[in-house]
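Read the structure below first, then the notes.
For this view, one protein chain was removed and the others were kept in their places.
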Amino acid sequence: MELLVASAVGVLTASGVYLILRLRAFPVILGLALLSYAVNVFLFSTGRLAINAPPVLQAYGDASYSDPLPQALVLTAIVISFGMTAVLVMFALGAYLEAEDDSINMTETDETETTGKEGEA
Amino acid sequence: MMKRVFPHPLLSLALLLVWLGLVNKVTPGNVVLGAILGIAVPFVTGPYWPGRPMIGRPLRVVEYIFVVLWDIVVANFQVAAIILFKPEKNIRSAWVTVPIELTSPEAITVLAGTITMTPGTVSTMLSADSSAILVHCLHADDPEAVRDQIKRRYEWRLKEIFQ
Amino acid sequence: MSHWIIAPVVLPAILAPIIAFVMRYDISLARTASFAGTIALAAICFGLTVAAAGGETVSYELGNWPAPFGIVLVLDRLSAVMLLLTSVLALVVLVHAVATGWDARGRHFHALFQFQLMGIFGAFLTGDAFNLFVFFEVLLIASYGMMIHGGGKVRLQAGLQYVVMNLAGSTLFLFALGTLYAATGTLNIADLAQRVQGLPVEDAALVRAAAMMLMIVFAIKAALFPVQFWLPATYSNAPAPVAALFAIMTKVGAYAIIRVHTVVFGPDVPVLSGVVGDWLMPVALVTVAIGAVGVLGASRLMPLLSFSVIGSMGTMMVAVAAFTPATTAAALYYMVHSTLSAAALFLLADLVLARRNGDRLRAQLPTVQNGLFAALFFAGAIGMAGMPPLSGFLGKLLILDAMQATPQMTAAFVAILLGSLLTIVGFARAGSVLFWKSTGLAPAEPAPNPDDGEPQELADAPAPAGVMSVAPTVAALALLGGLAIFAGPVSAYLGAAADQLYDSSGYISAVMGQGTEG
Amino acid sequence: MITYALYFAFGCFGLGLLFNLWRIATGPENADRILALDTMVINIIALLILYGIWQGTTVYYEASMLVAMVGFVSTVAYCRFVLRGDIIE
Amino acid sequence: MELATDILISFFLVLAGIFGLVGSFGLVKLKDTMQRLHAPTKATTLGVGGVLIASMLYFLLVKGSLSFHELLITLFLFLTAPISAHFIAKTFVQARIKESDLPPTGREYGWSIHDDPPLVDDDRKPDE
């Protein structure tokens, strides 16, 4: 089982890395999603693997439990990466709508639009 | 007033049951909580269900359920046989148009759902004015018969349920 | 236990939603609240800095759970200084953003601003490795919002890259934390320090890998080679007040390196030999070079400033990489300086560029207040290039002086001094083109480059900058002056902060001492 | 006996997953892929419940319920995307 | 009694397994997308249904606790599966089947993916 988990993390990471090296925003998003899967499983597995030992306390008997801490960390990580992914998707969409090009690389070195010409408030 | 508090009394009851099913334990506390939720949740979701479906004859509902369940079991075996044993070239699929008289959206939905859930037929879509269902039959030697059976076994009963 | 230590996190956390959701249609109300909050934060941070001066490391056990099982906040001199610096910078930036109307050019500026502060404060205060990740994310996601405030094509493209790079970094952060937990079984920084120190040598591989990953993660934030690439496009395209606020963001990375790689992966931890010490120095040296070369080669103002930020990070990290109390103290002084000087320059750039066509370094008709802007730019450039009388010069002297006791002295001297030279030349070229050469263009003259497609004259003559618009830039520069004048006491504080860092037993006992009942 | 029946059922649904994978990989229609995913969801629900029986615990049932719910929503979303482009109009 | 229980539960498990497998096998075996659409209904109905019944029986008879969760899951599946199939079918029809290849509706309006719905204030429906 350990080998399966480790290799799954590896394959997910490899796929994610390959995709984030593509030239368009969308595959990069997919790649980051895969990387986020990979890292979540990785983080989860740091508590070591256990079968049928969910960390839900039982009233009787001394059951064994899997490590709850990495699970909590992964939950936090999942939520955060969800928020990040959402923002990323929106950025990609915004960049595409503004530029009519979904290249992730900046092709033009335009003048900075940093400052509007609105003057002072 | 009552309508505002209980937009869907039947729904409230159903939700109470759902709640008890969820908590899987019937205790006074759960009943109270389920009742509260049964009232509160439709109150929140009520606006999304503007019209109230009229259920005419509850016994018919039970009957309908059993008819459908039976049909499902039977059809499952028939279709399993088709998939497993019938050579590809012998499978004769067909499109069937089933004109419907039902007007209640709920009734139409149940009909279409029933068609789909009984293996061998899939309700693909409605006509734009919801007056016909396009059904795809996996294997039908006589498409007319399929249509008639649908109308006879299901539509007729549904018409009675949703008057 | 005093609750003030959590106030820098909780106050903006409460204020931001109120601004975002109650005051979102009333910019003046939002401004008032934002100001009030930021001033209060500055006061609180000042109080905390004073409180930390005594040298006692204070630990605050959130949820009343003993360390290392819950999350702790830790206030020592270093974190106090970071808080104070951030809050002062925030105040300056906020005045600018409001005075120039930047805050009204998009939605939710003030809410994002407060959230941004919250994230930064949280990162400086936390005593927990995973919580550091969480607050990194808070400050990052707020920075994403700030970065694209106002919108625009190039800004969005740059923002997209910024997000992608940081998401990659965050992923690595999680890999690092996972490895760390897998190897040590804990997340609390003090507990980590204890466990790493007691780690058997034959089990070092995992911790070493984790330490390296963490360093790379922090290096991304600190814009160190070879993960600095994101910075120029980001800073160049961020709204100027945001770029000014971002001056502290690179320092978060530097702070994390200083914190984690002294307390936990200190240079004296035998199992970690060669992990960070051997790599950070060359990396910092190359960063100095990249920054300096970038400044010299810049053909636009915003990238020039951005590269100067990279250079200053490199300079600072050279000192950090030597890992001695003296170099760290010098690095901290330089950090305070470079934060403020970067902010001053970005704010000034905003004032200037609002009155110019684009930021390309070429002569245009002199704008209103050319003399004022030239003077401010001169001062800012002096600050950034590390020339007297502003604090950069002292910072550089402190670093070089402290570096003399280290084996990397020669390399550090060459890199920092040559870097300064290129930076000076770069700034001199830029300033003379922007502000001096323009005075040679007669107003009636047609555009010198009519075929480059850009109108030479703005449609409407831009209004001169008001007092309140210029004030933040001046204030930031004045702070550089103040930092130079009061270099003695400031340096004493920072030196004490560095000593505190290298005596990690104080940190560990402050955090772990109370938690023995677990 | 239940154990062997469980083995059998596990095997059937497991094999079913592989068939689903085949369909998802080869398509050829978008509909085929969505269909395969939908079926996969159903097979997973079955497997989760089987696992619950196997372990004698009900702690995993919420997962199945949730899978049922979100499986439906995502199937609809995929279809709406193909049909209308905009899944929320 | 125990044997009967075991047999009963095992029966449902085996039945479920068979229909679940047939459902997925149909996905591979059937050649036409529209035909394949029929397959998962089995996995849903007798497949998952069998598992759910087995589970209810198992917990009731072996563990001695009545579980309603299975009923809820069933309810969910029966509510949603037709809609899923409906959408998937439409997806395919829209992409691959010409309007003329479908049987006519026999009514005023065509099939819903091809024809706009009647206007809300349509005079032809005078039932206000």
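Note that the chains take the letters A, B, C, D and E in the order they are written out, and that residue 1 is the start of every chain.
Here is the rule we go by: a contact is a pair of C-beta atoms (placed from the backbone, for glycine too) under 8 Å apart; a residue touches a chain by one contact, two chains touch by 3 or more.
Going forward, contacts and distances are computed from a predicted model.
According to its UniProt record, the chain left out of view corresponds to "Monovalent cation/H+ antiporter subunit A" among "Oxaloacetate decarboxylase beta chain", "Spermidine/putrescine transport system permease protein", "Monovalent cation/H+ antiporter subunit A" or "ABC transporter ATP-binding protein". Summary of contacts with the chain left out: across C:70, C:101 or C:482, the touching residue is C:70.
Of the options C:17, C:407 or C:466, the residue whose C-beta touches the omitted chain is C:17. Interface residues of chain A with the unshown chain, by the touch rule above, are 1-27, 29-30, 33-34, 37-38, 40-42, 44-58, 65-76, 78-80, 82-87, 89-94, 96-98, 100, 102, 104-107, 109.
Where chain D meets the missing chain, the touching residues are 10-11, 13-15, 17-18, 20-21, 24-25, 27, 30, 33-34, 37, 40-41, 44, 47-48, 51, 59-60, 62-63, 65-67, 69-74, 76-78, 80-89.
In this section, only the chains that are shown with their structure count from here on.
Without chain D, contacts among the remaining chains split them into A, C | B, E.
Hopping across touching chains, the smallest step count from chain A to chain B is 3. Comparing each chain's Cα centroid with the centroid of every protein Cα atom identifies chain A as the most central.
In terms of their C-alpha centroids, the spacing between chain D and chain E amounts to 12 Å.
Note: centroid distance chain C to chain E, computed from Cα atoms, is 57 Å.
Residue positions 18, 25, 37, 39, 44, 67, 69, 72, 81, 83, 89-90, 113 of chain E each touch two or more of the other chains. In chain B, the residues that reach two or more other chains under the touch definition are 24. Chain pairs that touch one another, listed by label: A-C, A-D, B-E, D-E. Of all residues in chain A, those touching chain D in their complex are 52, 54, 56. Chain D makes touch with chain A in their complex at residues 55, 57, 59. Against chain A, the residues of chain C that register as touching in their complex are 98-101, 104-105, 130, 134, 137, 140-141, 144-145, 148, 150-161, 163-164, 167-168, 170-171, 174-175, 177-179, 181-182, 187, 233, 236-240, 243, 300-302, 349-350, 353-354, 357-360, 454, 458-460, 462-463, 465-466, 469.
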